[in-house]
Structure formats: C-alpha cells, structure tokens
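Left out: one protein chain. Kept in place: all the others.
Moving on to subunit A:
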Amino acid sequence: MSKASGGKFRCTQCALEVPFEHFGRRPPFGEGVVFLEDAYTRRDPFSSKATPLFLGGVCKICSKTVCRMQSCSIFYSSRFCVECASQNIEAFPAEVQKDVVIPAP
C-alpha cells in the first residue's frame, strides 16, 4: 500500500510539478497524521516541524494523478479528477456538486 519516496509528483490536470517524498496513507514523517486515500505527500517546507503536506492523489475512476486544487480534483470519500467527477456529477450530493468544476472542453 505504502510506497517509499521518490521522484516528482506531477498533476495530469494542471501540470504542477513538485518532488514528493511518500506515497501512501501513513507518511513516515509527521505525528499521527493519516490520510484516507493513497496520498502523495512530502514534508511541509513551511512548517517548523516534520509534518506531511498532501499534494494530491489518484482518481478513483481513471487512476490519473491529480493535485488537490479544486480545479483539478475533488475529494468525497475518494478522490476524483474533475473530468471524471463532472462526467458522474449525478452520483454526488448537491453539496458536492456545487464544488465540482466543470472542465472546459
């Protein structure tokens, strides 16, 4: 489940590129912080203590790597890229629907 560090995290939606350190639910750095999805994380460069910073995850439907920006993906019990979320918009409750960004064709 948990993959050791390595390489660059690259969002397939917005092309953001950031080196990540860990992929998985329980990053080795950070005290007690766990993620409810397989997460690309790295140590928070802005924090004085070692704490994980979530960069993005994997779309449950298309398995593409996406960052956490709302214009790229949405989390609702699982991560969905904006493409898949908008194609399946009816599956989400209204509270979530209003946050789903419809990507420009």
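Quick note on the criterion: contacts are C-beta pairs under 8 Å (C-beta built on N, C-alpha and C of every residue); 3 or more make two chains touch, one makes a residue touch a chain; residues count from 1.
Methods note: contacts and distances are computed from a predicted model.
When the listed names "Protein odr-4 homolog", "Ubiquitin-conjugating enzyme E2 R2 isoform X1", "ATP-dependent RNA helicase DHX34" or "Molybdopterin synthase sulfur carrier subunit" are checked against UniProt, the chain not shown comes out as "ATP-dependent RNA helicase DHX34". Where subunit A meets the omitted chain, the residues involved are 16, 18-19, 21, 30-37, 39, 42-49, 51, 53-55, 57, 60-61, 68-69, 75-80, 88, 90-97.
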